[in-house]
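For reference, the structure discussed in these notes is given below.
With one protein chain withheld, the remaining protein chains of the complex are depicted in position.
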Amino acid sequence: MIERLSFGLATGEVLALVGRNGSGKTTLLRALALLVRPEAGAIRWQGVDVTADPETWRGRLAWLGHLEGLKGDLSVAENLRVAERLRGDASPDIGRVEAALAAFDLLGLADRPVRTLSAGQRRRAALTRVVLADAAVWLLDEPLNALDGPAQVAFRVALANHLAGGGLAIAATHADLGVAGGRTLELGRAG
Amino acid sequence: MADLHFLANPARYRRFSQRVLPGLSIATVLMLAVGLYLALIQSPPDYQQGDTVRIMFVHVPSAWLGMAGYALLAGLGASLLVWRHPLAALMARAAAPVGASFTAICLLTGALWGRPMWGAYWVWDARLTSMLLLFFLYLGHIALSRAYDEPERGDRAAAILALIGVINLPIIKFSVDWWNTLHQPASVARLGGPSIHPSILLPLLWMAVTMFLLFVLLVMLRTDTEIDRRRLDNAEAQA
Partner (left out) sequence: MSGFAALVGRDLRLVWRRPGDVAVVLAFFVVATTLFPLGIGPEANVLARIAAGVLWCAALFSALLSLDRLFAADFEDGTLDLLLLAPWPLELAALAKCCAHWIVTGLPLAALAPVLGVAFGLGPEVLQALAVTLLVGTPTLSLIGGLAAALTLGARKSGALLALLALPLCVPTLIFGAGAIEALATGGDFGAHLAVLAALALVALATTPWAIAAALRQAGE
């Protein structure tokens, strides 16, 4: 579906994937996460093909799909705790969790079951999970979806902090990510 | 298998099949004509089973091919999962109903044989029961490969199933044998018993080769159809 594509990112850079519906933004993100096996091509991290050691590569990733990946019957805090432990972090630091929750204005909702939250609140909870993953690479599919004004600001601050800390991010998006130094890759066009 | 890798490409396979199919068809028909003469006319009736023994000439080869067919599905499944050969998926799709049909023929001829020999169309004979379970495994494979809107997903799911199935087949066979000896004193005449008189050995082997050719012929014809169907689907998806 996607052909002839090549790009590289340095630390602190963010790449916005833009393009029309069906142009392959999500597929490209899933291929980067090794969720889809591409027919040809390679993904390299510091020059080494990541398929050589997929588990290490997965450990570097934080993922936000178009589905939030939250369990409706668990509370926000429980979801975050499980997600951290699934990433292999046995005892997440309480202070960090609270700070991340506060950044997305979720402290008051931390003990609410996710199914009772609105779409925007769920999106914020999922973004909190991305921040807490403490991963080098963020792969985000429409991160600004369903977010209101203050939440978008919170996301931009979190992304800027991530980049300033030497991380990088690739995001499929329709809206402007609003972060300085961002690059854009348009899919669905020759060149 | 390595030498057959060149067939993994559907277009090359197509050229191969176009060369082979005419000769194979003619050979199968001729073999079948001779085989039926040998099985139905030339070979003597059995002193115990009478003319009923002639059912064996179809029954036994279909049992072999039913089992071999599932092994073929597993091999094609491995080929799809490990090397991603696109033809393997199409051939598995083509082969599963053929293997299931031979298994069904084995079951039906077994029932026809059982009526005069056992006095019942179905008894819970260990071999027949194993074949019945093999038939169920085929049904699962066929249903799974056709259960998805994207055919590629069905192909891969069915490939995994075939691999697990082929590991479990000997276990199922062993369990059913065990179950059978536990529950039934084995005094009845066995279907396809171990002692075969030479006069029926030739027609049996002849029919086995003939039905093997028929199996290959059917799988190849159906594979051609599957290639066309997949191309058509892709063309429609792009249009």
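Should a chain be cited, it is by its letter among A and B, assigned in written order, with residues numbered from 1 in that chain.
We take it that a contact is a pair of C-beta atoms (placed from the backbone, for glycine too) under 8 Å apart; a residue touches a chain by one contact, two chains touch by 3 or more.
No experiment lies behind these values; they were computed from the predicted model shown.
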item	value
Sole residue of A:22, A:72, A:150 or A:166 that reaches the chain not shown, by the stated touch rule	A:72
Touching residue (missing chain; options A:20, A:44 or A:85)	A:85
Chain not shown: contacting residue from B:71, B:164, B:202 or B:232	B:164
Interface residues of chain B (partner: the chain not displayed)	81, 133, 136-137, 139-140, 143-144, 147-149, 153-154, 156-157, 160-161, 163-165, 167-168, 171-172, 174-176, 178-179, 182
Those residues of chain A which, in the complete complex, touch the missing chain	30, 33, 35-37, 55-56, 58-59, 61, 63, 65-74, 78, 82-83, 85-90
